[in-house]
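For this depiction, one protein chain was excluded, whereas all remaining protein chains were kept in their positions.
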Amino acid sequence: MEKTILIIDDSRTARMFIKQCFEIAGFAGCHFLEASQGQEGLDMMRSHPKLALVITDINMPVKDGISMLRDMRADKDLKHIPVLVITSTQNAAREAELVPLQVAGILAKPLHLPQIAQTLTNLKTQLGM
Amino acid sequence: MNASITALNNAVQDTLETLAFTEAVPVAAARVEPLSAPFYVTTLEVKQPYAGSIRLMIGRELAISLVSSMLGGSDPMGDASVQDGLCELVNTISGRILAHLVDNSSSFDLGIPQTIFMETARPRDPDVLVRQTYALNEGSIELELAFKKGQAA
Partner (left out) sequence: MSEKPIMLGVGNLDGTRTPGARLKTMALGSCVALIMMDPLTKAIGMAHVALPESSTDAVKALAMPGYFADTAVTALLARMARLGCDPRGQGFIVKLVGGSNIMDGEGLFNIGKRNVLALKKCLWQSRLAPMAEDVGGDHSRTVEVHQESGHIVITCPRKGVWEI
């Protein structure tokens, strides 16, 4: 069955870049949805109950990625959705902040496919693809 | 200061190579044509751990070319697309710089990048700590790190 993936980033360029990287890395059969900040992302999650994966940025206007993740984990309908964080603000302190929010992985921008190929292969397995 | 310049160079080179497929070589400003108006200025505010900003200045034609490369050269380039692409470049460069400069156990907080189009030259920022010019295949860009006095990295 076709998997649906939601990409949340305030940059249209970043969303396009992430989508194309994922398609090249073996996710070409997936259906991609896009949101430009956390609140719009939460609304889309509620209107698309069978999301296989959420990919999110952290630093966004209106509702940032951390705040959105907290809302997701407190919501019985959304807390099970795996989340991959792709951010430019990655360091050990950020990773520690994300551990209690049970993210499936954290990738640093800019995405460099040869460096993240193994992570994406593992993610495909995790999603049963 | 050396750590700032190294972090800046690594961040700019890696980001431009990965997102826009272009080499960026740090050069003395005198070695390239000075940046002339009109150009785009993209600014990102640094909030934590020290207040300041990171700013990219780039000529209009080069900006269109870079963002077109990022988008795979398919769509016609509107001004909104160019500005969005530049914001993503500066966002990524800034994250890389701060990740280098800030102690691993401290978090850092960045604002949302903003791009403006300038028809005329702008006044120089007095708080600039580092200003670096980069030669690209088709022109040059300038990056500035500006931090409030006493907070220099």
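We just call them A and B in the order they show up, numbering each chain from 1.
We take it that contacts are C-beta pairs under 8 Å (C-beta built on N, C-alpha and C of every residue); 3 or more make two chains touch, one makes a residue touch a chain.
Bear in mind the structure is a predicted one, so any value in this text is a computation, not a measurement.
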Of B:N9, B:T22 or B:Q114, the one touching the omitted chain in the full complex: B:T22
Which residue of A:L33, A:A93 or A:A117 touches the chain not shown here: A:A117
Absent-chain interface as seen on subunit A, which is shown: 20-21, 23-25, 28, 113-114, 117
In subunit B, positions touching the absent partner: 17, 21-23, 25, 27, 69, 72-74, 135, 137
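In the analysis below, only the chains that are shown with their structure count from here on.
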Euclidean distance of C-alpha centroids - subunit A vs subunit B, Å: 26
Contact set on subunit A toward subunit B in their complex: 10-14, 16-17, 20, 59-61, 87-94, 97, 108-112
Of all residues in subunit B, those that touch subunit A in their complex: 14-15, 18-19, 67, 70-72, 81, 84-85, 87-88, 91-92, 94-96, 98-99, 102, 104-110, 112
